[in-house]
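Only a single protein chain was left out; the remaining protein chains are all shown in position.
Residue numbering begins at 1 within each chain, and the chains themselves are lettered A and B in the order written.
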Amino acid sequence: MLDVAFPAIRQLIADRRPGHMLDAPFYTDPAVFRADLDLIFGRHWIFVGVEPDIAEPGDVMTLKIGDNSILICRDDDGAIHALHNVCRHRAARLVSEEKTSVGRLVCPYHSWTYGLDGQLLHAEHMNADFDPACHGLRKVHLRSLAGLLFVCLADDPPADFDEMARIAAPYIAPHDIANCKVAHQIDLIEEGNWKLTMENNRECYHCALNHPELTASIFEYGFGFDANEDEPGRVAQREHYDTMVAELGAKWNGCGFPSEETGNLQNMISGYRIGRLPMDKDGESQTLDTKVACARLLGNIMEKRLGDLSFHTQPNSWHHLMSDHIVSFAVLPLEPGRTLLRTKWLVHKDAVEGKDYDLENLIQVWRETNLQDGKLVGLAHAGASSAGYIPGPYSPQTEGQVEDFVAWYIKRLAAFFGP
Amino acid sequence: MLDVAFPAIRQLIADRRPGHMLDAPFYTDPAVFRADLDLIFGRHWIFVGVEPDIAEPGDVMTLKIGDNSILICRDDDGAIHALHNVCRHRAARLVSEEKTSVGRLVCPYHSWTYGLDGQLLHAEHMNADFDPACHGLRKVHLRSLAGLLFVCLADDPPADFDEMARIAAPYIAPHDIANCKVAHQIDLIEEGNWKLTMENNRECYHCALNHPELTASIFEYGFGFDANEDEPGRVAQREHYDTMVAELGAKWNGCGFPSEETGNLQNMISGYRIGRLPMDKDGESQTLDTKVACARLLGNIMEKRLGDLSFHTQPNSWHHLMSDHIVSFAVLPLEPGRTLLRTKWLVHKDAVEGKDYDLENLIQVWRETNLQDGKLVGLAHAGASSAGYIPGPYSPQTEGQVEDFVAWYIKRLAAFFGP
Partner (left out) sequence: MLDVAFPAIRQLIADRRPGHMLDAPFYTDPAVFRADLDLIFGRHWIFVGVEPDIAEPGDVMTLKIGDNSILICRDDDGAIHALHNVCRHRAARLVSEEKTSVGRLVCPYHSWTYGLDGQLLHAEHMNADFDPACHGLRKVHLRSLAGLLFVCLADDPPADFDEMARIAAPYIAPHDIANCKVAHQIDLIEEGNWKLTMENNRECYHCALNHPELTASIFEYGFGFDANEDEPGRVAQREHYDTMVAELGAKWNGCGFPSEETGNLQNMISGYRIGRLPMDKDGESQTLDTKVACARLLGNIMEKRLGDLSFHTQPNSWHHLMSDHIVSFAVLPLEPGRTLLRTKWLVHKDAVEGKDYDLENLIQVWRETNLQDGKLVGLAHAGASSAGYIPGPYSPQTEGQVEDFVAWYIKRLAAFFGP
């Protein structure tokens, strides 16, 4: 209700020092957090889940973006709708479960009844001048990008989603998300601001010290290279990596799997980056032994060694798509210092647990990696909350995508706050 | 300490759309909540308990209205006093228990000692110029309406309490509250704003779907009727109800039990409504089998089938008085989204548990009904907290008393905030 904080936020935006972390209030101040929910999570395309979350007609999924509870419903014709989970009569939340399957949406308070597209079908005790057509559930914009579901709470969503979708869909389509199932989901609460969760995701400088499971398959070079490094072994390793990228990329492109890195994380409103990168140790998948976790490959894929199709979107998601499985991550802010990281593991819908894949083997690498990252995010938030905190410098070599994220964030806030 | 929110609240008051729920900040904003505590709960008559709560000289009850801890004490002469539970020396809370019995009020910090009327009787180590008469406990205005206790924290309490008392006392007096005992009390915390608890109480549109126990005895028609309803069975049922109201009312009036519905929920400062209504199924009492729960009837009552004397007061209470027992409800706000509902079940003081009444049978209907309502209030608060929320329309037929409450609330706020 109060906007006394606005001039202070405008000043903070103006004071941002490029190449460095943000000033403390960006991570800790409740007024900035409200601005983040309103302007970033309220006016951009937010990744919320995948088509297999609501595979069948009547399937309903709920989720929260800030205080907004959203319904994602599949109607009898197979169409997907995003709706506000609030009855138009006396405000009751319509669905409380995270997932359910229903014929119609019936309010538990006074039985107002809606279709899965949000249309009001029945309301008792209202006068003759009451118009049901004006009392349907409020709609939320929704898009499926080759099976990845994005919503936008604003009336006028950013138009450049279409540009991102046009480029990214051909990369993602061969992994055939519509014919996947969600084999597992983990909700992890990190004790830090959501932007620290994002910053943590956008570099691998911390991987060697912290992620023994992930570094079995991942190359840290995907995030940038230290050109001044004078250890000869390191330079050789990087040259080997560059060769792999070129050779494997050419091969994958030739087989119908677009691979070249592209996108614009900093200057598009719907900022993104996509590219298919090789794995370390001639690996097939992000598992401990770098072999595929699931014998049934995705879609019509025949080749196990397809690398890692890495898809990053601003402000809140990243995805690893491999020949055999997909891992999708959604970041949802809860409080200035608490963030939900929701991770879904997808395999082909016909894959059978225990036969085609072992669940523990499938989820182990990222379950552990997330826990490790969550701890680091907590330490960074504790530090950024201290009066002793000074925004430090990002490595120009290995933290370029962190700067991309932070610069994108500042530009987006500035677009609303004005100069 | 801050009043930056005042212009915003004034605007919200001006924007209120009659016949509809309130805008979201009325339910969720901490600044509005502070205004509610100051202006509604700080300047109106608040129902806090019953005379049997402090039956004997020396009995003390404590309760909280917002952050204010209040003592209700019965002194040696049987007089009842309401006092602030704060020592005048170093601020210590004098009594921490909800109920106790004492000779004098002795502060646990430095032994300052007060009478049960609040007078300072003893304070060590103070200079000769210290005047004990200026350091008694601060008094709170208190009234007993035929045994129902109301307090007002303001210096000048609303004068129209006397008008309400003049009308309502003859209805209540035959139930002889002074000679009752509190057979049971349940404190239920509802996860919603206190106004949603009140709105929920003021209609029975939701009863059929949610309250199997209560609808054994209650007629939903007591809250209004859908004149446009064209189901013939429903019209017949309503006509039957109207006939019962007229016939039973005439009979009860003739026996000294005033029955006609009266009061003014919307335009009096001490808004209220009182009336004796028939029960469904020729019922005697609000129990599962609609028979009296207690063999020993109240006061000098001889007739079991006295209907339900329903007494509603703004801003925070309702009461059902029957031939054999009374159920009293006090609503006390804790946080914008948390509310205490305190329910007391009263029977004649000579009634013996296990012989005259079975406790489970006595409390079952309203214990379950409260739990059901608490859940609905939580769902409504969750919805009203969402950006997807739009204030919905009240049914003109069955939610008239909800509108009465909300319109009363807006008028009372407006009286303090000015135009």
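Here is the rule we use: a residue touches a chain if its C-beta (ideal position, glycine included) is under 8 Å from a C-beta of that chain, and two chains touch if they have at least 3 such contacts.
Just so you know, these numbers come straight off a predicted model, no measurement behind them.
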Listed residues B:H110, B:R166 or B:R234, member touching the removed chain: B:H110
Of B:H84, B:H206 or B:R412, the residue in touch with the unshown chain: B:H84
Subunit A residues touching the omitted chain (full complex): 4-5, 8, 21, 25, 29, 31, 199, 205-206, 209-210, 226, 228-229, 376, 379-380, 382-393, 395-399
Residue ranges of subunit B at the interface with the undisplayed chain: 1-2, 4, 42, 66-70, 84-93, 96, 108-111, 124-128, 130, 135, 138, 140, 153
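Operating definition for what follows: only the chains that are shown with their structure count from here on.
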Rounded Å distance, subunit A centre to subunit B centre (Cα mean): 48
